[in-house]
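For this view, one protein chain was removed and the others were kept in their places.
For reference, chains read A and B in written order, and residue numbers begin at 1 within each chain.
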Amino acid sequence: MNPTILEAKDLDLYYGQTQALKKVNIQIPEREITALIGPSGCGKSTFLRTIDRMNDLVAGVRVEGEMLYRGENVYAPGVDVTWLRRKIGMVFQKANPFPMSIYDNIAYGPRIHGVRKKAELDALVEKSLRGAALWDEVRDRLKKSALGLSGGQQQRLCIARALAVQPDVLLMDESTSALDPGSTMRIEDLMTELKKEYTVVIVTHNMQQAARISDNCAFFLLGELVEYGSTEILFSHPADKRTEDYIAGRFG
Amino acid sequence: MNRVFYDGELARLDELVQRMGAQVLAALDGAVAAGSDPDRELADRVIAGDTEIDRMEREIEQLCVTLLLRQQPVAGDLRRVSTSLKLVTDLERIGDHAADIAEIVRTLNAPLAAPLAEMLGIARAMVESALRAAADQNLEGAHATIQRDDEVDGAFCRLKDGFIRQVAAGSGDADAILDGLMIGKYAERIGDHAVNICEWVICRGTGLYHDLRIM
Partner (left out) sequence: MQTSVDTPRGLSGRRRAWHWAVRAAMYLSAGATCALALGLIGYILWRGVPGLSWEFLTTQESILKGTDGILPAIQNTLYVILVTLVIVLPLGVGAAVYLTEYATNRRLTGAIEFATETLAGIPSILYALVGMLVFCQFCDLGTTLLAGSLTLVIMTLPTIIRTTQESLKAVPAGYREGAAGLGAGRWHMIRTIVLPCALDGIVTGCILAVGRIVGESAVLIFTAGMSTSMQNFFGSGGLVKSSGATLTVALYVYAKERYKYDNAFSVAVVLLALTLLINLAAGAAGKRAKREEER
């Protein structure tokens, strides 16, 4: 296991009165794929969103405990959320390219962070699109609307857009759930390629996907982290009966 | 309960394995009986019965592969299906050996010698207890069965020594000695396969094979 990059310590999260995460403790290693699984409403997506503080956008959310990114608590006062989200990128369930050109989509993040020179942006756009295995498909139509791409291409565009700010960690929230098997496979291949440079944390409802691509797997149930460990062990010999029942489809 | 069909298929898998086990045991009994009280027709029936055992093996294999394909079993289910897939190979071998013994026995005129009959008896008992351990997922029973392999091995060594002494003394019929040695070897192999079955039973329970975590 690689050194830890993200660590939750006694992390509690409340939506108003309801507690959505209960004393979560987890260490996520660098440059590996960690999958978060569990039934709907178990808190896995919520947990993913505490990492880059996307929960800040939701009214009435309260977080207790610590979420450490390279040893620093991201919920400490004075943390610059813009900086945090530059370091920790996110790809969503539904591909959400902005209604602008492919180029402008990719350049959107770098422009926020102050990249203005055209040459620099050009290089970043190409590098990001290559990183997301999309360059060859779109190199001739960078100025065309991103909404004209296919679903799978759009999702890879969103990955490229996240890569363009040169993050450290990539969070993917059910990012292949709306794609056909071919597009899903391409993105899974891409993920295994990306983990050489990035830490990837995914939320998935697809047990086979978690088993296929993740190195580590965390099972959440009712806001609790039930079991966390190597994917191979978790899927062949889980320690907790609830994990086994869930992954074998006995409930949920 | 979300998995009525899936659980039904898994139960059917266990049932098929047990039914094949019963068939193999019957073949073994037939071979031994045909040897103890020379009965060529019985031996022929045992030999012919081996094709049914092979067919059962293929049926189980097919069910396992279908389950892997359609249900993508994980955890306990994965261990159940994958160890069944391995276990039937050993079971089929035991059936082969029963047929092999029947092949030899049908040429014999005299009943099997007592040490041979005793050895075959131990091997058969091992197969039976291995199958019972598989049916009940009884890990202790599986371990106990594995321990009994030493008895078979010891008996085979004594048998071999006996034959060596016969050869050295120049007594005994060369054909009978060779046949006896072959049957003894088969019995010893049957014991080994029973051990293998027990190992898969343990693996299904623990994910460990020879103390190595494979699942």
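What we mean here is this: a residue touches a chain if its C-beta (ideal position, glycine included) is under 8 Å from a C-beta of that chain, and two chains touch if they have at least 3 such contacts.
This one's a predicted model, so the numbers in the text were calculated from it and none came from an experiment.
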Chains still shown that are in contact with the chain withheld from the display: A
Of A:M1, A:V81 or A:A239, the one touching the omitted chain in the full complex: A:V81
Among A:V138, A:A162, A:L179 or A:A248, residue touching the chain not depicted: A:A162
Contact set of subunit A toward the excluded chain (per top definition): 52, 54, 57, 59, 81-86, 89-90, 92, 94, 96-100, 108-109, 112-113, 145, 147-148, 158, 161-162, 165
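Convention: only the chains that are shown with their structure count from here on.
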Centre-to-centre distance between subunit B and subunit A (centres being mean Cα positions), rounded to whole Å: 51
Subunit B-touching residues of subunit A, taken from the complex the two chains share: 207-208, 211, 233, 235-238, 243-244, 247-251
List of subunit B residues in touch with subunit A within their complex: 1-3, 6, 72-79, 206-207, 213, 215
